[in-house]
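Every protein chain of the complex appears in place save one, which is left out.
Here the chain labels run A and B in written order, and each chain numbers its own residues starting at 1.
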Amino acid sequence: MRFKFPLMAIGLEVAMIVLFGVFVQYENVQNSGQPSNTSSPAVMNSFFRLYPLFQHVNVMIFVGFGFLMTFLKKYGFSSVGFNFFIAALGLQWGTIIQGLLNDHGEKFHISIHSLISADFSTTTVLVSFGAVLGKISPIQVLIMTILEIAVFNGNEYLFAEIFQATDIGGSMVIHAFGAYFGLAVAGILYRSNQIWEHHNKQSDIHSDLFAMIGTLFLWIFWPSFNSTLAVPEEKQNRAIINTYFSLAACVLTSYAFSSLVERRGKLSMAHIQNATLAGGVAVGTCADMEINPYGSMIIGSIAGIVSVIGFKFLTPFFATTLRIQDTCGVHNLHGLPGIVGGLASIVVIAMGASDVFNSKVTHLGTAT
Amino acid sequence: MRFKFPLMAIGLEVAMIVLFGVFVQYENVQNSGQPSNTSSPAVMNSFFRLYPLFQHVNVMIFVGFGFLMTFLKKYGFSSVGFNFFIAALGLQWGTIIQGLLNDHGEKFHISIHSLISADFSTTTVLVSFGAVLGKISPIQVLIMTILEIAVFNGNEYLFAEIFQATDIGGSMVIHAFGAYFGLAVAGILYRSNQIWEHHNKQSDIHSDLFAMIGTLFLWIFWPSFNSTLAVPEEKQNRAIINTYFSLAACVLTSYAFSSLVERRGKLSMAHIQNATLAGGVAVGTCADMEINPYGSMIIGSIAGIVSVIGFKFLTPFFATTLRIQDTCGVHNLHGLPGIVGGLASIVVIAMGASDVFNSKVTHLGTAT
Partner (left out) sequence: MRFKFPLMAIGLEVAMIVLFGVFVQYENVQNSGQPSNTSSPAVMNSFFRLYPLFQHVNVMIFVGFGFLMTFLKKYGFSSVGFNFFIAALGLQWGTIIQGLLNDHGEKFHISIHSLISADFSTTTVLVSFGAVLGKISPIQVLIMTILEIAVFNGNEYLFAEIFQATDIGGSMVIHAFGAYFGLAVAGILYRSNQIWEHHNKQSDIHSDLFAMIGTLFLWIFWPSFNSTLAVPEEKQNRAIINTYFSLAACVLTSYAFSSLVERRGKLSMAHIQNATLAGGVAVGTCADMEINPYGSMIIGSIAGIVSVIGFKFLTPFFATTLRIQDTCGVHNLHGLPGIVGGLASIVVIAMGASDVFNSKVTHLGTAT
């Protein structure tokens, strides 16, 4: 037992090195999959245009998700520490799984898109981790990371390749998927309610400020997250603008509803830390569609309201009646807003605002 | 009273959505205001070249200003929380006001420049908020945001369109304006001096470290703030370099003067957190002019000294004699250095180092 975690971690890293040695190579002119008359600069331009956005996503993953979960005084260091570990493992494993799926077991190359897609695989695990923080052991974290990334990539492949569906910001395939996967695991790891409640209440002014570091970096860079795989550039531009205004609107409604539902009109720190981000999740699916800024502001406003209501009424219900303890409330930040995003995209497509049928469907793994 | 804040916030968000629905559209080839033979890639190139700088400015606004004000133990969460709310409201309202002013009430489009200009509108309110932190209610915050952004945009329009003046980094139109607006509000909200003093003294090692997060991100990204609207690229390049070296020089003089004016040569944390940034404010107006790196270092050095002296001697004088309590010392970080910036630009133009008369005057709202 004492050596189980280190030996498993070392074994996994050795496996990763072997898999990378067998399957992974650099992208260059010869293997970039572009017509042979394409010059190297084209590949490189795309790399360096997207590199800052890729780094925004990395800040979200390592700093954003890591610190968002520090609000619990007792689990401050665990949350950042495990988040770091999951992300480092997930980005390696995600690269492998995705490459194998998309290139059908042949050698594949590392492009800026494969780096970003691996980050997205990792995100699902980090979302789920928020539901089980404080109840999961290091070895369970390791197993969850490996399993969930495999399931996510299979699901995402089906979604994009077989159903030809599109979900540029991953409202459903990343956020809702990660939330419900996490809730399922939380249900399995259920612990006596008293202990949970006791730990859960312990936040203080400093742990709340640490959590705000996570919130703010997630908020700021969410437009990059939702747009980074959108092509062509006009869609990418639109995804940035839509996400930005959806998030801004979401802040106002989540503050307003927090004050409405809390005693004496006080603002709840949990709402400020989490519900303000729901607009980024919810606008994900239709971020690159022509929904106009006001359309994304409507989506963001609704997401903020739904998220606050979830925190206030659903999370306690889950904990007591369903025996599912959602430590960080991921159902309210990723689950419900992800569903809002899915519904919004149905409305948008029904209204004909999407040019989805004119454009080649791309998904996380194959965008170029 | 209990429902005043949430209802006002919801009402404002609904108003924003309606205004965006009526007036705002995406930028694209047809409406970008460029000659019709300009291809879409030109608009997009400018968007993606400036997007990383726009995100630097967002980090300054949400993380930088938010955490800079956490040094007061008691108001740590209020400062970050209200900062977040002001910024989210301000960027929507700023977009509307600016578009209406510049396009004379017609439909206008969202470009990277309009996003950045809206951030600048917001900055003025965040500067003012620093003067009234701990004395202002949520509803007053809301009203101040709406009013100040309207006044700022009117003022900025006058400044650039009527007087044909230029202030690329906003030393005067953003920083000095925000500081004196905030001081005026602080004068109105004056509270008994004992209470103020009592609260003001309470900072601790952790709250000081949180504040340094704000300071450092503001310091790092200030070159992006001062350069992001400069055209052509050669001026933008110059604005980055000038701001960078002005800030570096300012750190040395503010440390030196802090040690000179404090007891037993100790460094004051307030000076390190604030005065080190004065170089970014002061170099703003002439950042894009040919003042040479040594010129900007002189401006930064002076700003650091003026700012420390302001903290040591002016802030206590304001609080006791003028009955204006400047909670975060914004007069020393934004007010005085903004004036230094205005004076510096007069000297620079008198010496002929500016090519202001050869170039089309651009201002925050119309740069393309």
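Just so it is clear, a residue touches a chain if its C-beta (ideal position, glycine included) is under 8 Å from a C-beta of that chain, and two chains touch if they have at least 3 such contacts.
Predicted model only: the values in this text are computed from it and were never measured.
From the options B:Y180, B:Y244 or B:F318, the residue with contact to the chain not on display is B:Y244. Among A:P6, A:G154 or A:P316, the one in contact with the hidden chain is A:P6.
If you put the missing chain back, the residues of chain A touching it would be 2-3, 5-7, 9-10, 12-13, 16-18, 20-21, 24-28, 40-41, 44, 47-48, 51-52, 55, 58-59, 62-63, 66-67, 70, 73, 76-77, 80-81, 84-85, 88-89, 91-92, 110, 115, 138, 206, 210, 213. Looking at chain B, the residues touching the absent chain are 49, 52-53, 56, 205-206, 208-209, 212-213, 216-217, 219-221, 224, 233-234, 236-238, 240-241, 244-245, 247-249, 251-253, 255-257, 259-260, 264-265, 267, 269, 272, 276, 290, 292-294, 297-298, 301.
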